[in-house]
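Shown here: the complex without one of its protein chains, the others still in place.
Take a look at chain A:
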Amino acid sequence: MQSLVLASAFPIGNILFQLLAFLILLVLLRKFAWGPLMGIMKERQNFITNEIEAAEKNRKESEAQLALQVAELKQAREEARMIIENAKKQGEAQGEAIIQASRKEAERVKEEALADIASEKDKAVATLRSEVASLSVMIASKVIAKELDERSQEKLIHDYLQEAGESK
């Protein structure tokens, strides 16, 4: 009686069937449901990991790019400043040089003009002197021609000429 109760509470067929059903369910689900599901979860995880890595890489890259840009900008600014300074300096120097040159030129022109004036004056004086000499000779000869004879006239002329020559 005892064994009968036990047997009816635990029919061996139940146990076998349950075991079989569960194992079949396990295998089927692993094949048709859990496998693909875990596959896609894994895939998504990989995808997210990759995305994060890519984002991280991009961020780093852009940061480096930014730093580069900043440095380049700074350099460019520095260069511009230097160029302007140079140009200013050069302009100043050039202006100075131009002023210097024009001053020199003016000096030279002035000098030349002075020299010209001097030589012209000399020339004029010389011409005047010879003119005066010949005029005075002519006047003198005209005056003297009336009062002197040939001889004394000649002597006089000679004297005068000599005198004129010496004074020259």
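Note that a residue touches a chain if its C-beta (ideal position, glycine included) is under 8 Å from a C-beta of that chain, and two chains touch if they have at least 3 such contacts; residues count from 1.
Heads up, the rule we're going with is that contacts and distances are computed from a predicted model.
**Student:** Missing chain's UniProt protein name, "Glycine--tRNA ligase beta subunit", "Urocanate reductase", "Autoinducer 2 import system permease protein LsrD" or "ATP synthase subunit a"?
**Tutor:** Missing chain, UniProt protein name: "ATP synthase subunit a".
**Student:** Of the residues listed, A:Met38, A:Ala64 or A:Leu161, which one is in contact with the missing chain?
**Tutor:** Answer from the full complex: A:Met38 touches the omitted chain.
**Student:** Under the stated touch rule, tell me which residues of chain A contact the chain that is not displayed.
**Tutor:** Residue positions of chain A that touch the missing chain: 7-19, 21-22, 24-26, 28-30, 32-34, 36-41, 43-44, 47.
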